[in-house]
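The full complex has more chains than appear here; those shown keep their coordinates.
All chains are identified by letter, namely A and B, in their written order; residue positions are counted from 1 within each chain.
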Amino acid sequence: MERPRHQGMAKNTYMRWRLPLVCLLWEVAMIVLFGVFVRFDSEADAHWEEEKREKNLTSDIENDFYFRYPSFQDVHVMIFVGFGFLMMFLKRYGFGAVGFNFLLAAFGIQWALLMQGWFHSFKSGKILIGVENLINADFCVGSVCIAFGAILGKTSPIQLLVMTLFQVTLFAVNEYILLNLLHVKDAGGSMTIHTFGAYFGLMVTRILYRPNLEQSKDKQGSVYHSDLFAMIGTLYLWMYWPSFNSAISEHGDAQHRAAINTYCSLAACVLSTMAFSSMLQKKGKLDMVHIQNATLAGGVAVGTSAEMMLTPYGSLIVGFICGIVSTVGYVYLTPFLESRLHIQDTCGIHNLHAMPGLIGGIVGAITAAAATEDVYGKEGFIKAFDFTGTYQTRTPSVQGGFQAAGIVVSLLIALAGGALVGAILKLPVWGDAAAENCFEDAIYWEVPEDEESDAYHMHNPDKASSP
Amino acid sequence: MERPRHQGMAKNTYMRWRLPLVCLLWEVAMIVLFGVFVRFDSEADAHWEEEKREKNLTSDIENDFYFRYPSFQDVHVMIFVGFGFLMMFLKRYGFGAVGFNFLLAAFGIQWALLMQGWFHSFKSGKILIGVENLINADFCVGSVCIAFGAILGKTSPIQLLVMTLFQVTLFAVNEYILLNLLHVKDAGGSMTIHTFGAYFGLMVTRILYRPNLEQSKDKQGSVYHSDLFAMIGTLYLWMYWPSFNSAISEHGDAQHRAAINTYCSLAACVLSTMAFSSMLQKKGKLDMVHIQNATLAGGVAVGTSAEMMLTPYGSLIVGFICGIVSTVGYVYLTPFLESRLHIQDTCGIHNLHAMPGLIGGIVGAITAAAATEDVYGKEGFIKAFDFTGTYQTRTPSVQGGFQAAGIVVSLLIALAGGALVGAILKLPVWGDAAAENCFEDAIYWEVPEDEESDAYHMHNPDKASSP
């Protein structure tokens, strides 16, 4: 099993001291920062009994935990199983896909609790956290998982941790600009999560362009079983996406509506994906890459508007279009981006997150601009867009304008941030593998003996093996 | 990889124009119909703020979303992962099992929202949908997934879409007759979902009888890994079945009770399945087919009665019996049905859904007939069976009679509908495969290179097998 590490363009991928050092130092930093800053918010603190009396709450069920915890768990599954297994399609990178995703997400959620906490939950010197913070931390890390998709198989775990550190930071800044300064609505993160995460990742992979990547081309495909594992990821993302888009919406009708819109959009997306997957192939057969990815574009694309009065048929239209756009992207755009723009996008995040994310931002802007008191009701209108305080006089069309500005800001920060972080990751100290060793678990993982040699042939030791 | 398509009894399985056309046309039809008919119900609409005031609701938690959304998500997982992976047991039909299930369910839920909406949620010209409609749409599609189990591996995706269209329509009609005309209780769908879905599917596969199916017999079994994938499906169905049977029960004690009864029934079912699986085998070994399927019969069989006062020990008895019936069915009935009645039932839905569904209907009728005000309490009695309005004077024994009538109606509509739809699917225009190409993904899917040839041997082509 031992593989030569120092032949050809060999690089030093030895992790023994570097990876432990980074992990331990950063975790100690988290502990110190949590010790200084992080406390429970009032609904998770044992003082809540008093708070309940003061607020005249008659039942424990009024605790935000019961409004959001089921959705939180669904989102949690999406981040760790959804993204982790979706990226397992590569024939020899299953450990890396699920394991590195696990590592970066576990670090990322801690750093996100701090970064987002400083911006949004900072009160008298402390960050006060509750279940909504956990959801937002998972969301933030979702954008890192997306970017990971572009560089899957080509980076070391240290590079991924470094990227996570910077990307979470920039995510929080971008999110603050959008939600607090522009007063934009984006509960399902079409802009903050998908557009930002995808263009950030695409820029990073552009900077890390590997001219000789065809040397590991034989490992860049799937095998039968790896495609089945990937379908676990796809389905959990698909099924739980209604929870994703509704998890942090306002209590009541907004959460309810966000789930329904997302359900509809995703259903339509499956049909247009299947149609175009078959249509764009000479033999007319379905391609697992499309089914695994493009079927999810409908969830991305209603991320901003799902909690608005998009209506079920509006959702169907958005999902329908995005299934087409995404599938066409896989067939025509991904090869083009690689050959012409030198963007090597392992999972095709441009098709699943970047384009649908942009569409999602635009659909959100239009839906906001088209809002009327007639459709939302007088109170519902104010509640839906939070037109209170400073924003009391904002009109739907102005809101639409700010929503559009949010897309542009997300795009710019993603591209600039991706370029910066890509440059940092290009430094030759992070232990990434040579081109011929990409997409190969054996570089960073202890890999067990080949199945074929001991498991399947166990009973017939004299069977000839064929290449 | 290219397989000959035109040898022997070859058929034209070329999907390039037919499948996209059907998908796109039908999705456009969905968009138009949703545009005309579907709107949010009052709890998902932004006007809910006003509604709350009118109804004197003091908290957002009173929104039906918080009563049903967690159960909805569990049901959603059962339909897409549960059924999709359960059918993955075939060695070379994993893509088809999970992928076609995905396709037909995604289409089916849209059509079910419309069909069920016209019957049950139609107000002043609009279908008003909320989370309960989503659950019911998933339920309806569940009956299609069941029928899919009978014809798994033998039909084209277009046939499945055609079957879905008709089956969802008939499901809604049957459901309307049972729930509205006969005023039958069937919250977990022993009759409407399982009996109907299974006999429908059995009739379809009878009509589509393939005399030469033994030509693909080598592909009709499982391999080690495909059995493990199938266990994912089994376990998610098993674990979430309490949510399935309680998802649309009345708020409060009925949902609570339905979950407990189902939990008990399923636990007992596992033990009797294991016992008979070992007992009916000369070598006394356990058979994965039974573990994957018969362990679930207990959930099917309390589908009608779980929300009633079946009691935990009643549930144990029902589960215990159904584990036996189902396992015996796999051993003796399935071969009999195939050889004598020409019913080729790939997944054995007769054992998992048809017989337990009938038992479930009967148990429901008995439990209803045995109900007393003593056991339910005066108010609980009326609430449990909705003996209000027109049904104010209905007695338990009359209710039991109507429940029994519900079984017969479901059975008749299923058989007649299955015969009709089977005849339609027999038309030679849908692109199904020849007998020797059944149970084979490569007909409709791009299948990656064999694992063995490139993945496992990749590193040491000359490796002798070790230890």
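Here is the rule we go by: a residue touches a chain if its C-beta (ideal position, glycine included) is under 8 Å from a C-beta of that chain, and two chains touch if they have at least 3 such contacts.
Remember, predicted model here, so these are calculated numbers, not experimental data.
**Student:** May I ask how many copies the whole complex comprises, since the file places only 2 of them?
**Tutor:** Number of identical chains in the whole complex: 3.
Note that only the chains that are shown with their structure count from here on.
**Student:** Using mean CA coordinates as chain centres, what's the subunit A-subunit B distance in Å?
**Tutor:** Here subunit A and subunit B have centroids separated by 32 Å.
**Student:** Show which residues of subunit A lie in contact with subunit B when the two form their complex.
**Tutor:** Residue list for subunit A touching subunit B: 1, 3, 59, 61-62, 66-67, 70-71, 74, 91-92, 218-219, 221-225, 227-228, 231-232, 235-236, 238-240, 242-243, 251-257, 259-260, 263-264, 266-268, 270-272, 274-276, 278-279, 281-288, 291, 295, 309, 311-313, 316-317, 320, 375-377, 379-381, 383-384, 442, 449-454, 457, 461, 465-467.
**Student:** Quick check on the complex: what are the subunit B residues that touch subunit A?
**Tutor:** 14-17, 19-21, 23-24, 26-28, 30-31, 34-35, 38-40, 43-50, 52, 59-61, 63-66, 69-70, 73, 76-77, 80-81, 84, 88, 94-95, 98-99, 102-103, 106-107, 109-110, 113, 129-131, 134, 157, 225, 229, 232, 444-461, 463, 465-467
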